[in-house]
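Here is the structure we will look at.
All protein chains but one are shown in place.
A and B label the chains in the order they appear, each numbered from 1.
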Amino acid sequence: MRADSVTALPKPATPARAGGLLDRLRNIEPVSLLWVVLIAALLFLVAAPLIKLFTVSFQAQETGAFTLSNYATAYGRQRYLDALVNSLTLGLLSAVIAIVLAVPMAWAVSRTDMPGKGLTWGAVLGAFVVPPYLGAIGWILLAGPNSGFINQAWRALTGAEEPLVNVYSFPGLALVIALHSFPLVFILVKAALDLISSEMEDAANIMGAGPWTTMRRVTLPLAWPAILGGFILVFLETIALFGTPAIIGIPARINVVTTQLWQFFEYPVRVEVAAAYAMPLLLVTVGLIAVQKLILGRKGFVSQTGKGGERRMVKLGPFRWVLFAWCAGVGALAVVMPVLVLVQASFAKAWGRGLALDNFTLRNYALLLFEHEMALTSVWNTIWFSAAAATLAGAIALLVAYLVNRRLVPFGEVLGFLCMAPFVIPGIVMAIGFYAAYASPPLALYGTATLLILAFTARFLPIAYANSQAAVRALHPEMEEAARILGAGRLQSIARITAPLLKKSLLGGWLIVFIVASRELSAAVFLVGPRTRTMSVLLYDLSEAGNFEVLAAFGGILLAITLVLVAIGMKLAGRDFMLRRE
Amino acid sequence: MVRVTRRGVLAAAAVLGGRVGGAAAQEQPLPPHERELYEAARREGELTWYTGQMQAEPSEAIGRAFTERFPGVKVNVVRSTSQVAFQRLSQDMRAGVAQCDVFSSVDQSHLAFLKRQGRLTQFRPHNLSGLIPAVREAGDPDGHFQVTYLAVYLLARHNRVPEAEAPRSWRDLLDPRWRGQIAVGHPGYSGAIGSLCVALRKLYGWDYFRALERNRPHIGRSAGDPVTVLNAGERTIGMGVPSPTILLSISRGNPLSLIYPTDGTLIVPAPSGIPRNAPHPNAAKLFLEFMASPAYGQATRPFFAESLRPEVPPPEGARPLDQVPLLAPTAQEVEAGIPEVKELWRDTFGV
Partner (left out) sequence: MSRLVLRGLTKAFGKLTVVDSVDLALEEGEFVSLLGPSGCGKTTTLRMIAGFLEPTSGTIEMDGKLISSPGSVMPPERRQMSMIFQSYAIWPNMTVEENVSFGLKLRKLPSEEVRRRTAEILEIVQMSHLAGRYPAELSGGQQQRVALARAIVVKPSVLLLDEPLSNLDANLREEMRFEIRRLHDEFRITTVYVTHDQAEAMATSDRIAVMNAGRIEQVDVPHLLYTRPRTRFVAGFIGRTNLVEGRLAAGEIAFDGFALKAAQLADRVPVEAGNRPILLSIRPQSMMLHRTPPDANGRPVLPAMVAERVYLGESWDYVVRPRDSGLRLRVAAPPLQVHEVGESVWLEMDPHQIAVVD
């Protein structure tokens, strides 16, 4: 450094000491304490149940001694192995069907001039909102081999003996599941397609490729990571599903891992064997995610450089009506038909009497609303558990996203990892882990609302975290720095600047978790006690009681509540709050 | 353990026959033993009832009738299949949590098991004296549980199948004519179906079920599931369906009919007991008194439950039990047999 005549440094007035302890203490940020609290919370919510699950699978039931017998029992019978194979096959088939359903829809909405895009959005939203187990019940009414409306119509039209479709079959089960998981694929693929600039397609067109060739060889391959991601998501969701396989699978003689796990929870409860049996689900999930990361690795697919370029709609001519028919068809299958059938049953005195004017009654609803002890309680339970879980998950996710994004703590990635980890754990496995870890003494949370809220929080933390991360990332750190340099402390600037600016997306995230939690069955069914039954579990119980009309009415109530929530969400957080990157 | 003998029930039915018009029992003032319990119960304020004996509606109605008769004591009705109810009670016990005050199951072996484990309160309601003797004797001699429900399981047919062509016995179901027509519950989810399997295995051996599988029955979960399936028109013959469920459905106008099998209608005395660690023991005892009282019979009759007391008439549309052959497995047979038949079932039917 050159000594300039003008800038000879003055003598330091205060001897420059290297910062005493008091100095450091005065300058410590409160966030460091926050980090400790968050780590503890995440360990409790995520790490402990998993570890407990793992250790319990090696414990003998009575003595707690180390043993491999649980694994021997879990995999000893052919039937159990068949269930595992069934689950994997079902997952594959459902995922394929979901891709087939959703990708044309996503392409149509994102890149073509197909009419009725609003309706298509509505169909996707509807399919997302109707819980899968409710849709399953509707489909029984539609496609039961003897009595389903579709088959009756088919027989009437063609005089055939055999049914057209049989919901009680492997393909039937897979289709019903796919009809409720395809929104996941739609959202992912559409988001990816939206980023592709028309210039990519133009480049192909100039060289002689028509719209279909371009779609096949340029557009869709660019969206390949999203398609793969959607495939994996649907696969994972399917193998962890409990309601639909119980309702349709049992009559169809299809035993899957989740219904088999249920058997291990029969009396006497064999948590140890259940844990051992659940391990493959976990391994498969982790493996798939790893494979996905590997395949997609460092390849660049969608150009991320600033200006994506303009996106023009591909003109399809008359063929756009074919696409519209496809979208409308999916919407009908996924939403309109099952819901109509359920609504009809809910207003029927005797479902077996079919559609008739004298078969109309409000009694089923009245029974639920005014007489049934548990119905209103379960609604209240659902609202309160879901709200608590959404708030807790949202708070943790925001704090972690903030700490990680602003790089305020060392090893922030660990926090982020713990937040996303539950994503790879099937809900039912998570529930068993929670049961194993916290249901018995010393915490003895069995049958309490706390257990369910904690399990829901852990289960939906990844959704909240992905949402918070995106929100925090979009917020320029200079917004807070501007406040800080003007005199606001860090917490103050979070409260007065960051939080208000993030309000909208935080609210959107809260609502998504709330809605998804309110329909959760697979995890809840293992953890509810008699007084903490949620609507989904009550619905499941009702499906065993043979009183179909009341069951349909309760399904109607569940749907109505969900729709109200979604409407509120759209009002407060924007029309697309649910359909942004999940 | 006293068997509910056919003779015993027939004798009871004979007493019943002709006695029509139950007096409105709840108008009567409370007898002293009930009054005492009531005082104590009112202080407790509520009770939780795990039951698999009847469907949701009748169970709720019973709860309401109880509170009507004993204001200030609320009943939390937790209705599911007996198997599931037992599962939940077991989970409670395993977790050391006391939630259940009264446990009612269609599966005697549940209560027998609990008694052996010393998990039941010993209590003999005064009102037991008014029950039909056979029913009273089917309860636990040591007073750990009593019969609060006579579950009756038989066949049902959709009216599409004319009476003349319908199956007349369990055995008839094996006829290939009924291929793809039958619907039945699952012993893993329903204690009643478990009992049915035990009884039929005793009668015909497990080969019966292997033959039944050739007819590809529709397997649901609870014993009442087939009613839904029949109403939907999906299948035409219901197997092992609880009589109240069918009668209720018929009363609503659904096109169904009962069939009393010639090789024996299954009756299962369904017991109730009080867990030892019940959080509201007095309310629980009062509830058991109630279940042995005429008021209970009045409350359940509209739901087609079989009557337990001479002064309460049998349900509308049901045949008197003295006129039909009966199947009545003993509690020991049921307890020993159910775990076995569950595994056998799963092996045979694949689910």
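Throughout what follows, a contact is a pair of C-beta atoms (placed from the backbone, for glycine too) under 8 Å apart; a residue touches a chain by one contact, two chains touch by 3 or more.
These numbers come from a predicted model, not from an experiment.
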Missing chain: touched chains present in the view: A
Sole residue of A:Val100, A:Ile485 or A:Ala560 that reaches the chain not shown, by the stated touch rule: A:Ile485
Chain not shown, touching residues in subunit A: 1-2, 4, 6-7, 9-10, 12-14, 16-19, 23-24, 27, 29, 476, 478-479, 481-490, 492, 497, 500-501
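Going forward, only the chains that are shown with their structure count from here on.
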Of subunit B, residues touching subunit A in the complex: 48, 50, 55-57, 60, 63-64, 75-81, 83-84, 86-88, 90-92, 94-97, 99-100, 180, 186, 188-189, 218-222, 224-235, 245, 249, 252-256, 346-347, 349-351
Residue ranges of subunit A touching subunit B (in the complex, touch as defined): 79, 140-141, 144-148, 168, 246, 249-251, 253-255, 259, 263, 265-269, 349-353, 359, 367, 371-374, 439-441, 444, 446-447, 529-531, 533, 541-548, 550
